[in-house]
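Here the complex is missing one protein chain, while the rest keep their positions.
Chain lettering (A, B and C) follows the sequence in which the chains are written, and residue indices restart at 1 in each chain.
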Amino acid sequence: MTPDLTRITAFLAGDVQADRLVPPTGFTARLTVFVAAAMAFLTVFALALSLATGRLADRWSDELARASTLRISAPMDQREAQTTAALRVLETTPGVASARALSDEEQRALLEPWFGPDLPVESLPIPQLIEVIEDETGYDAAGLRLRLSAEVPGAVLDDHTRWRRPLVMAADRLRLLGWLSIALIGAATAAMITLAAQAALAANAQVIAVLRLVGARDAYIAQAFVRRFTLRALGGAAAGTVLGMIAVLILPSAQAEAGFLTGLGFQGWHWIWPLVIPPLGAAVAFAATRHAAQRTLRELS
Amino acid sequence: MTPDLTRITAFLAGDVQADRLVPPTGFTARLTVFVAAAMAFLTVFALALSLATGRLADRWSDELARASTLRISAPMDQREAQTTAALRVLETTPGVASARALSDEEQRALLEPWFGPDLPVESLPIPQLIEVIEDETGYDAAGLRLRLSAEVPGAVLDDHTRWRRPLVMAADRLRLLGWLSIALIGAATAAMITLAAQAALAANAQVIAVLRLVGARDAYIAQAFVRRFTLRALGGAAAGTVLGMIAVLILPSAQAEAGFLTGLGFQGWHWIWPLVIPPLGAAVAFAATRHAAQRTLRELS
Amino acid sequence: MSYGGGELLSDISLTLSPGSFHFLTGPSGAGKTTFLKLCYGALLPTAGHVRMFGADVRDMSRDDVALARRRIGVVHQDVQFLDHLPVADNVALPLIVSGRDRTDESENLSELLNWVGLSKRAGALPAELSGGERQRAALARAVIMSPEVILADEPTGNIDWEMSQRLLQLLVELNRMGKTIMIATHDMNLIRAAKSQVQARVLRISQRRLHTAGADL
Partner (left out) sequence: MSYGGGELLSDISLTLSPGSFHFLTGPSGAGKTTFLKLCYGALLPTAGHVRMFGADVRDMSRDDVALARRRIGVVHQDVQFLDHLPVADNVALPLIVSGRDRTDESENLSELLNWVGLSKRAGALPAELSGGERQRAALARAVIMSPEVILADEPTGNIDWEMSQRLLQLLVELNRMGKTIMIATHDMNLIRAAKSQVQARVLRISQRRLHTAGADL
């Protein structure tokens, strides 16, 4: 590692004299910086969006996908027995993590929006509800129904599939969209930095030719350009990233209230993600400029 | 209009001889095309996202914001009378578009997930529910509660505010994000096309100088470049837009099932939106190249 | 005239009468190119007045200058071409940009290319030309519009003696047709050769002044 580090330090420090050989900024140079900055900004945004939708999708999936309800509608005197029987069946069903009969208070809470707090749950012929939590593999609903119909005639399984599937799909769609945008913006960024670096290099064809004619080695010439453009891309991308992060920080002011859509932004270690952008942009610029410089040089004798 | 149209046609048709004076594509030219294409593609995507989230937000707002429930918990013999009284109060409340007592069947449907289909709603001390639909202005919930407590002692107003506000906010947030991305991508596109056009023009400084020296007029020189770059941006943006629209068309294959999140994509006349992108890109390129050409020319005597 | 720093040319008063033939000499860096640039409006004088075809250059619009340049053929010292177009198109460039139909002049063009010895290289790109070929192409481009005035800055710097003679003859012939000619050069042999054919005046720039050299060359 140590020698590599020395090389990187030397690369970043540069050779003051060699550095002057590359002309200062023109349009193409500014273009490189701007492209790097703008695309970094957009990437931060897309990243925030992706992570936020990812979190949303996770929550939806978690909350919806793994709970279902078993309803025991039986005459009052058989309810207890059937509930126990159902719980026994559920305990032995593969894929069921836990099953639990709701208490009267919980049932009353569920019904409160409709009937108010004074509903005499105990004296009413209200069915007993059992909450079923799946494990990761999930259970076979059809098989469970079959077993229940034999042992607990009054049980009705409502596995939520009907209304949970679209939600989970929507969540997955959102997540996919987020990552797709990132991939798109990333690809566009790489392509644009590449083209901008090549355009800037093409604009400096005379500099390269002159240097080659007075006896500069290829590595020396390439280095002078590569360093310049890598630093430009790094600087641009860093500026764009910082601006993007600030924008993301400022934006979701109503975070607390809008708890449903987990706020746009980064949470915890996710803040590390955007910090990856500048080095990535610099790496793209490095590769692109190097490639372009070497091609330009190969055309010269 | 007619003379303008002639001018535009002449502009698009161009002068074959003048056209040869601008060198064929280099990196900077390809950059212009690519930037226009990539950014058009991203814009289509952001547009689709914005419109889709916009639709989602509209649905949430519509469905959630404008309905609330009034619950009449009263002894069986007073229920009818209190319901009628409550409806009378609601009818005279400003901001209430309509109010309607739910029928027994509707109440049973609401309760079915919990109690099964056999619940004897008629004979149970279940409260009567009244659905209240607001008009656009909305009603004053506190005032309504006050009036109701006087005239209908058993009425409880559940105006959903608690749980509908975060949803509406989330929806609005989504919509805002969509338009923000569009604005960002749009601004970045304009800036990049501008810079790319200027870089390409800077790379052609010698062509401009030579033309000026042999007696070409400014308008002639500018035109040769402006036409070329405008068409390039138009072509690039058109290609990007078409690709973007195809991508959007292909993507949401599970549209039917994922009804909850209205599918990503354009609906109805919204398909016109992306078609605005290429002319806009061309207009930006036109203005940018014209400006850059004129500035380059002014520096020459 | 001065470039920011000290004065370069001062107290110059000269009128090029139509049909005259002038040489402009002086040591390297004296201001020959600068003087010619003043003549075709590429520079504005820092003091004093320059008139092109009777109009003060300061009062001319950019389009006026462009139109005036069509009446002045210039051979620049650092010749520049459109590097993506072949020599023939570059020579015909003034015709193209002034909207003239090239096909009408194609005979003219090939005759001219022949005269400057570039018929065989007509299809080559400027980058493929030798130094002397570039200068000859520049002269051809300067005269293709049959301009009233021809300004040539070191038109024979990279050209061998025979070809120089040939180009001089072309210029002499154009002068006989009534064109005004001004050639900046340091080649005394060329000036001597010209003096035997036309009545040429020799101007010399030194110590920031324009002198008329005697007949002692």
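As a working rule, a contact is a pair of C-beta atoms (placed from the backbone, for glycine too) under 8 Å apart; a residue touches a chain by one contact, two chains touch by 3 or more.
Note that the structure is a prediction, hence the values are computed from the model and not measured.
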Among shown chains, those touching the left-out chain: A, C
Of C:His22, C:Arg70 or C:Arg136, the residue in touch with the unshown chain: C:Arg136
Given A:Leu180, A:Ala209, A:Ala247 or A:Ala287, the one touching the chain that is not displayed: A:Ala209
Residue among C:Asp56, C:Asp83, C:Glu128 or C:Glu173 touching the omitted chain: C:Glu128
Among C:Leu95, C:Leu139, C:Ile159 or C:Ile181, the residue in touch with the chain that has been omitted: C:Ile159
Interface with the undisplayed chain - residues on subunit A: 17-18, 20-21, 23-24, 206-207, 209-220, 297, 301
Touch list for subunit C against the chain that is not drawn: 3, 25-29, 32-33, 77-78, 117, 121, 128, 130-133, 136, 153-154, 157-163, 186, 188-189
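Convention: only the chains that are shown with their structure count from here on.
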Chain occupying the most central position, where position means C-alpha average: B
Highest C-beta pair count, chain pair: A-B
Furthest chain, CA centroid comparison against subunit B: C
Between subunit A and subunit B, centroid-to-centroid distance (C-alpha), Å: 22
Where subunit A and subunit C are represented by their mean Cα positions, the distance between them in whole Å: 67
